[in-house]
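Only a single protein chain was left out; the remaining protein chains are all shown in position.
Letters A, B and C mark the chains in the order given here, with residues in each chain numbered from 1 onward.
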């Protein structure tokens, strides 16, 4: 039977995502529920090294479940990549009598957690917080659902003006080197084409497809481009290519940018965050370590951290086909 | 090998839900993709009896994916409950050379589809469209996710004023005789208590719990009450009981009402609707009948219509526990 | 030349409204800009009596401009209605060396400010914070614009379901004994009828008008009812009357309730709050007292507090006519 943990630390790291605050709240309240202490660690691994900690009780996370961003802030830490940096972090954890760590973030953050565990045997647990949905072991990362709604809302607005002007719009969305945001938001936004890194349509087929769309009576078109897609060197070159190879089209580009990372989390992400926080804390209390909590078939499940970031998430082929059929 | 279907009809029935238009669009475009005709049937089974049909091509469903409600309208039909009414409906389908029917709706609508199939052997396929999530065979009904976001947005607004005034609010949400909306929206809205039909907390324990909340330092509280909950005869009597049995509380009631059924569907519901429409049409084309399409473990699956409405959806017990922990 | 004020207090009182936090932020930062101190006073006049004050610097109001409610909380104070209570309040102000007071609230709050000024000569300045727009001397009270958008968003959602079902909806909106919210939101929501306290349509004419609407081809209708309207004893009795006197209508009621008071303030309300805070503080610094700041013809203007609450705001007759024409 594992030694009972009496104090847990929680930090957010890497790019922020909606739902991180809800996850912090859940970690803090689950600790309170189990009568153990919880320390918030500011600015990710940077604050870990500096010992920038603050005790948090159940009331201290009041009113944050619906706030975007992260009240613990996030940062990228160069020093943590050095052995000395990590030693400092471990010392600070010991001084503060923290006996387990919950890390909310993406693959880089999980790497940090793993090395801390490997070098010092420190108990760590990961919560996948990123809008990109690029983590293996969970069907949904925290923030993905909210980002989808934000992107779809922007597409709806752009379609208003696209269809008023009979224009063709290229809209770039986030997602790093995977196409999950593009594919889902593209279907929901009624996009004529969705360009994702996982599938190389080719410029000529894109132009052909757009010409066919127009012939079939579509007067305006939306093409969603995942930021990781390589069909053009970038979206502006893509626009130029289409401009040159199609007549009579008024082509515009919109890069949605960082607003995709913010905003009040959706109901889905708030519930997911609440569940993940409970599971992460209780798994540490059960003596488990080095796992990520994730959603699988509607249940909270654990995945080894190295499996979570080693693999590559697969695009849902059914969705690709649905997208094709919908743009009939 | 089944006879190739050449024309499919689609109708919406029962209470409307966000995503119904996206489902209609998907049915119409999947028909177009497979080069078969599609007839929109107005006002549910009422319009079926009257032969209120309209041919719909791919362009006719342009610009509806983001609209709440249903362009085909919906109604409850007394006449369809009679044998004569159903005979008329069957005759109209034959006259219009419709060979398969997609019904978007809840359990009452599925009952209608089943009896049409039973009496005349007419091929039918169901798409679960209701905000209540009370259908077996799908983890999410169409509109559930959107309704959750609508409810959570309203709770957020009410919390602004609740916490400014240190008030206790009882908020009634929809969901018929199940607590799915209440439980999910309650967790996401940070409710102190969630009253659902599946669990009888009892008035005394509710009052005790609220007193404990206040002692622990909470100055305002939100209690979510599912419309099907029977703890008080209704939410206003519940308020009166708490008013009488607790001192110093300013208690208010808000019944969210029909706005929960409307609004632009979320990304989740639009993608779900698109997938369900494809699956429903292609299942009919494969010769299947009397099934509902549903989401199970992330995949489109079929469930016999009688199983879909015979069983009772179960509340997720993990969520109940998460709710308890979060209100620490 | 007036004695230079060195410290100003700010409180919010009465019903909360979106934009109150933006006004608090503006008061605090304007004080900082002029190098004077600012004390936040909690829970309105109740906290004033108790001396529940907190010094606020420019950074302390960070991140609140977009939050509904009021971080200073609000309350109704019985004790302040007594001479003793007000004497205590005045003593607390003196002890804290506060030399001027900004009161954000409605007519009741302004009454409190005026009596404080009358009895003790204490410099006071009012900012009209209420969603009801029932204050003379400003075309817009703080929160009115936000509440309008909240109401219109709810009407849009209800219309989705109303038009899917061919229903008639009565929707009750806030506004106390004036019809500003009802009239503006009714026009914007495309209501067929708008019932406001300022105009007595009469039940028979309402029924006639609804019958005419239906004849002209409208299949669904929305009627907006101001909470202060007296055409029925209440909206449920109004529904019953229409139910009895019109055939073939499916009539429903929705009472929007307290969500109208919450939510992130609109751009308009945030800018208005920022302007009002500057004007209120600088007017106190100029030695003025007993005024309300208001928006008149696009400019910040002062109105004597007794004029602000003595008069009655007038309904814009042009809007009534526009409403009639739009429901053609």
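Basically, a residue touches a chain if its C-beta (ideal position, glycine included) is under 8 Å from a C-beta of that chain, and two chains touch if they have at least 3 such contacts.
Predicted, not measured: the structure shown is a model, and the values here were computed from it.
In the entire assembly, the chain absent from the figure touches the shown chains A, C. Check C:46, C:99, C:156 or C:193 against the missing chain and you find that the one touching it is C:156. Touch with the chain omitted from the figure is made, among A:60, A:166, A:234 or A:316, by A:166.
Counting over the whole complex, chain A has residues 12, 15-16, 18, 20, 67-70, 73-75, 150, 154, 156-166, 169, 252-263 touching the chain that is not drawn. Mapped onto chain C, the footprint of the missing chain covers residues 25-26, 29-30, 32-33, 58-59, 62-63, 65-66, 139, 145, 148-149, 151-152, 156, 159, 163, 184-185, 187-190, 216-218, 264, 266-268, 270-271, 274-275, 278, 297-300, 316, 318-319, 321-322, 325-326, 328.
The rule is simple: only the chains that are shown with their structure count from here on.
Taken as a contact graph, with one node per protein chain and an edge wherever two chains touch, the assembly forms an open path, each chain linked only to its neighbours along a line.
Spacing of chain A relative to chain B, judged by their CA centroids, is 28 angstrom. One inter-chain figure worth recording: chain A and chain C are separated by 39 Å, centre to centre, where each centre is the mean of the chain's CA atoms.
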